[in-house]
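A short worksheet on the structure shown next.
Heads up, this is only part of the complex; the chains shown haven't been moved.
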Amino acid sequence: MPTSSGNTAPKQDLSSAPSPEPAHAAHGPERLGRTALLDRFRAVRGATECLSAPLTPEDQMLQSMEEASPARWHRAHTTWFFETFLLKPHDPAYEVLDPAYDYLFNSYYQAVGPQYSRPHRGLVSRPTVAEVTAYRAYVDDAVTAFADRADDATWQACAPLIELGLHHEQQHQELMVTDLKHALSFNPRWPAIYPAPETQAAETPLGWQDFPGGIILCGHTGNLTEDGFAYDCEGPRHQVLLRDFALASRPITNAEFIAFMEDGGYCDPRWWHSEGWDRVCAEAWTAPLYWLRDGDAASPSSGWTTYTLHGRVPVAPREPVCHISFFEAAAYAAWASEQTVAGETHDVRLPTEFELEHAASGLDPRAGHFAGTAPGTRALHPRGARLDAEASAGGLQQIFGDVWEWTQSAYAPYPGFKPAAGAIGEYNGKFMANQMVLRGGSVATPEDHMRATYRNFFPAHSRWQFSGLRLARDL
Amino acid sequence: MPTSSGNTAPKQDLSSAPSPEPAHAAHGPERLGRTALLDRFRAVRGATECLSAPLTPEDQMLQSMEEASPARWHRAHTTWFFETFLLKPHDPAYEVLDPAYDYLFNSYYQAVGPQYSRPHRGLVSRPTVAEVTAYRAYVDDAVTAFADRADDATWQACAPLIELGLHHEQQHQELMVTDLKHALSFNPRWPAIYPAPETQAAETPLGWQDFPGGIILCGHTGNLTEDGFAYDCEGPRHQVLLRDFALASRPITNAEFIAFMEDGGYCDPRWWHSEGWDRVCAEAWTAPLYWLRDGDAASPSSGWTTYTLHGRVPVAPREPVCHISFFEAAAYAAWASEQTVAGETHDVRLPTEFELEHAASGLDPRAGHFAGTAPGTRALHPRGARLDAEASAGGLQQIFGDVWEWTQSAYAPYPGFKPAAGAIGEYNGKFMANQMVLRGGSVATPEDHMRATYRNFFPAHSRWQFSGLRLARDL
């Protein structure tokens, strides 16, 4: 159970809500200029190839569940996105490489046309991985040539599409990692794909930071030039009424979660949503996804090991708990509310998405632990909180990066939200039912992809993302 | 497509938010006094028997899906509720009629003990319907005797439990009706169980009522004595920030919904949530639940008939559309936003639960069309809006009764919500995931069971409740 130590961080004045994006982001016209955008295009497209570099063609075929896709498909689909939304409508010189790709690599854009059955993506072996690589190069060349050739008016119209395509590709980079991890976990040899992390020190105590309530502004303005890129679902920017609240200084760790487990957390329906409890029973959940009790029971991890992209390893006590569902996050919070610390209990809960956004809005996303500039060259695994002077001084750690944090907010349209017209409008709005919002990004999130207004969403039972939790409480 | 006629209803002053309950409700100490409460006990218990009077023992066995229960079970379970939460813990003189009932008639209270498998409730033929009737009488007698005998302190403690038991039973009265309707719809002879309604007049035009935004109070105080009964999930009463909005003057009618259908509404993924579209395809939805196209295609109902508790009848154009899911309600709103009326389109949407509560808070629930004081003696079928002087003058019709209205609000805890300790705490909180809120009650809701703060909730795909929709829009 987390210890409680409400800190004395200076109260923030909410009347002048800060800009949702920190000053460091490259905004303004130069962001969408040809040079800058093409540089970014090459960097993002290259990062996808970095991630897939250690993968064999066989690895890239794996699809372990309907919700996941093969790496081969992710690499092709992100390419199809540029072909479909940029080159075909805007570049008269573009010649389609293979007309069949349209059907094979459309994901869910009904407005574009029919799609190959999602659960069967793993059943397509041709075009091969090498042909997909060639497709990527072909489209990369076409985009580059188009950027050179386009007149200014065309470029103005198209630069936002390229920007969108890059963010889209970054999302798929993360899914490629999580889908791959899920699929490889079926291999009893526990393949190690990416490097292992360095070992880490002892646990950091849990503190609290208080926030006074009031009317704040949340969401993104949608002004790409001024405020940088955001998905449509992040806006409109609007007023939100918050109450006084506190946030835990860091996510819940494996050690804390094991305490819940050892107290019978997975056996007691009291802590669970009704639907969560049905899942626990039907799927025999006894621990986070990928955990097995096959190690030394006397160890700090109580014998639990977990599958990671660097192989199966003992669960590290001070790392944030990861690969839990919303149901597990909520059950932990319900259980923690009943635990006595220093003779008293505290009602804790999951934060709302607005509380997290508000807390994050003054912080620099670049401080978060993300996938790195050459993704795949270091561990894709969350780290524990720091235990240093800065951390001791209070403040929030890991609000960006390491693990996505489940909120108690259902994914819903902001007031005044209206999806964009056409296929692009299918990006977000149609998923606004039966999904919960996660915030902050994870170690699998690409560098430079995160911002305070970012809304991720998954069904409440999903566990294959790098998802954890941070506690909140009322004041 | 609804016509738009923003009216000029006087703006309400939101700074002094009205009490959530109208003045007519019997509040204060007398409400929980022995005489008044026992009168109500007899009335509510009798209403259940009124509803089941036309049912044969065979009818009372029917269970057509896991979510539904046999009438026999509803009648026993509501009785078990008084036995378990009132008589066994508080009445030392009470002798259990049959110990096996505890296992058979517990619904989902994990804290009470194990429960007989819900999907198999229809597989229990003994105790028989007559034995269930005897069980009801036995517990009724015990409660009456207990009320006579209990000292004042005991009564003070127990009266709220009786109150809760009565509201619980009223909820099951509605479920008994909706579950029965679902089960009987499998009978190709279309049994008529309750009386048919009187025929109704022509369609009432759709108007709009505007509401200015601001911070309002929503939810119930939880003060039973002062403000009357409410479920725990209706509180705490708390501040909500609303924007300027308008509500349609009445729910969408069958005629309006048929326009959506005839425009290909069920065939166009553009209007649907992704998960809703999956349902449309997987379950081949082409119309609201219970509708069949087996009538005269040239009729006002375009040949559609619907199963009702008075048999299969043509769909009546001016009645509110009923037995639709949240997905269908949202798809209708998305489609309606694209329709041109008098040369312009209006973005319409589903209201939030707070907008509906705010609009309802000044209105008298007793004006709604509910199941009546002797339920089952008149039609259990929604009526159309009135077309009279009062209606023409503007204002909201049918905000209470006829059909539940889907909102865009996911069912979530209010700020500061904490479930009650023990089994009673399982009543609401554990369902706060993947459910959408409905407001206002329906024709199957018992008389005197509704209030402005009442939150009903069902999964987004559910269609077997009397559920419809009312449009809202931003100003």
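For reference, chains read A and B in written order, and residue numbers begin at 1 within each chain.
Rule of thumb we're sticking to: a residue touches a chain if its C-beta (ideal position, glycine included) is under 8 Å from a C-beta of that chain, and two chains touch if they have at least 3 such contacts.
Only a predicted model underlies this, so the values are computations on that prediction, with no experimental measurement involved.
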item	value
Where 2 copies are displayed, count of copies in the complete assembly	4
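Keep this in mind: only the chains that are shown with their structure count from here on.
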item	value
Cα-superposition angle relating the copies chain B and chain A, to nearest 5°	180
Touching residues (chain side chain B, partner chain A) in the complex	108, 110-111, 215, 238-241, 243, 269-270, 272-277, 326-327, 330, 347, 349, 408-410, 412-413, 415-416, 418, 430-434, 436, 459-460, 474
